[in-house]
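In what follows, a single structure is set out as structure tokens and then discussed.
Heads up, one of the protein chains got dropped from this complex, but the rest are sitting where they should.
We call the chains A and B, going by the order they appear; numbering starts again at 1 in every chain.
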Amino acid sequence: MSAFAVRGLVKRYGGVSALSGCSLEIDASGIYGLIGPNGAGKTTLFDVVTGITQPDAGSVTIDGREVTGVAPHRLARLGLARTFQECRVFPEFTCLDNLMFAPRVAGNARGAHVEAMRLLELVNLARFADEPAATLSFGQRRLLELLGVFMLRPRILMLDEPAAGVNPALLEVLSAFIQRMYRERPCLFLVVEHNMEFIISLATEIVVMHEGRVLERGSPEAIQSNPRVMEAYLG
Amino acid sequence: MLKLAAVTGLTLALFAVPSMAADQPYLIHVLVLCCLYAIPAVGLNLMLGYTGLVSLGHMGFAGIGAYTAAVLMVDAGLGFWGALAAGLIAAAVAGAAIGAVCLRFRSHFFMIVTLAFGLMLYAVMNNWDGITRGAAGFPGIPRPGPLGPLSFGSLQDFYYLALSAALFAFLVQWRVVRSDFGRILMALRQDERLAQARGVNAMLYKTGVFALGSALAGLGGVLHVAFLRVAAPATFSFAESINIVLVVIVGGAGALAGPALGAVVYVGLPEYLRVASEWRLVLFGVLLVLLMRFAPRGMAGLLADGWQRLLRRSP
Partner (left out) sequence: MLTALLEQTVNGLMAGSVYVLVALGMVLIYGVMHVLNFAHGALFMLGGYLCHFFFTRVTGSYPVSVVLSMIALAAIGIALERGVFRPLQGNLRNQVIASLGLILALENLVIALWGPNALQLRVPATETLVPIGELRFALQHILVIAVTFAVVLALFLFLKLSRLGTAIRAASQDRQAAMVVGIPVERVDWTTFALGTALAALGGALVGPLFLVFPQMGDAPLVKGLAGILLGGMGSVPGAVVGGLIIGVAESLSTLVLPTDYRDSVAFVVMILILLVRPHGLFGVRVRGED
């Protein structure tokens, strides 16, 4: 029984097959980088797993439990949290309220306040605790978003292109922070990313997608020197 | 602390009006109308201002409450208080049911469907002569009967009732806004997808606030027809649904005081200015357009900004 598994996922849009029998099983915790050329199906896989889209065939399971097509809010309750490529926070809520939101929804806000302040201090955002999130810079909002999902204490954390739009100077900070989050709560991180440098240094294992399926998986070093991967990107 | 004192002071002043202005029944009449508009406006404020649901058929639910109560009072002989409760419940149930249908749609489509339902409810009120007495209206609605030692036959006494109901509505609004439920509504307005990703069952909460908003509309509707002594479809038409949106927006959507400010401006100001009623509405239409362009947060927003500027000036 794997912690996380997708089996035979198929998804077609019109005449195009975004996913054509995609299968992936993950048993151990780790930071899994999901890469692949454009059109490989990474975003679609993401959308299917997070309940945004229904697959035409196949299944998604968490700890052996079938979660295909379950609504996003129920997935959150089951321990699956996600961030968004375009970086979503509640702009009118204060940073603190942003972090307190998920615990309040789940009904266990007790003790969350302390945890929220601790996390804000960790990334040097404590001084913005009572400021609306809209006043933060983009990079700061990325960090806030990550803190927000962390407050959910997820078992599976799906990050959708966390490096997108972030100032190159801040990428190291971001990478270091994600690694720190992982060390604090080792669970299953699934990170879709286009920025090679970023994901290679961050991930413990890389999964390469191509033409709607998983092509290869292995350590970052192994993947980097894998000729099939090179071909997929260039061919 | 200051706010609490101000609100208490205002409440006491409002209750004191009839004794202080006993020779000005017109003023009391205007204040009653303000209350009658403020109550459904609170309901719409929760839906539109806090949750972002732009309903264009809100007064249809006021009509459901009103006609339910009217039929029960006149045809079934039920007392006012029972009919009021029934009207409230009918409006809430209708809100939940119709809301559940409307909420399956987003943005434009949601607005169109609420508009359509509002028009359908109006058509029923206007045409189902057997029950609603049709376009001519449903006459003979009695003033509320006594509740214990309190009677509500006179204008002054009805004013106390209307004022109490309005205060109740604002109290409900305040409690909701400060609760986790209210926070979730505000989150849904800002970013529904994000809220869902964080565990919020959006449909459930939106239907809930739709039902609550409709219940408040129903409360306003029952009181309105009890005041006028007649229930007419025109009170619950598309035009009135637009007017109630106006009240919420002009007062300030998403602000606690919004519905009160909007109702006072909508009802009170023209009486004060003594403008012919058509020109008043033309001005309001123009005002609405101007506000959208220059002051989208309405009067509450302007007052808040003014207050901030004042605070910054003082040492």
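By our rule, a residue touches a chain if its C-beta (ideal position, glycine included) is under 8 Å from a C-beta of that chain, and two chains touch if they have at least 3 such contacts.
Only a predicted model underlies this, so the values are computations on that prediction, with no experimental measurement involved.
For the chain that is not shown, the touched chains among those present are B, taking the whole complex. Only one of B:101, B:136 or B:171 touches the absent chain when the whole complex is considered: B:101.
When the full complex is taken into account, the listed residue touching the unshown chain is B:282, out of B:20, B:171, B:204 or B:282. Within the full complex, the residue among B:24, B:127 or B:154 touching the omitted chain is B:127. In the full complex, chain B touches the hidden chain at residues 52, 54, 56, 101, 104-109, 111-113, 115-117, 119-120, 123, 126-127, 192-193, 238-239, 242-243, 245-246, 249, 276, 278-282, 284-289, 291-293, 296.
What we mean here is this: only the chains that are shown with their structure count from here on.
Mean C-alpha positions place chain A and chain B at a centre distance of 43 Å. By the touch rule above, chain B contacts chain A in their complex via residues 180, 183-184, 186-187, 190-191, 193-202. Here chain A touches chain B in the complex through residues 50, 71-74, 76-77, 81-82, 84, 88-93, 97, 101-102, 104-106, 109, 148, 152, going by the rule given at the top.
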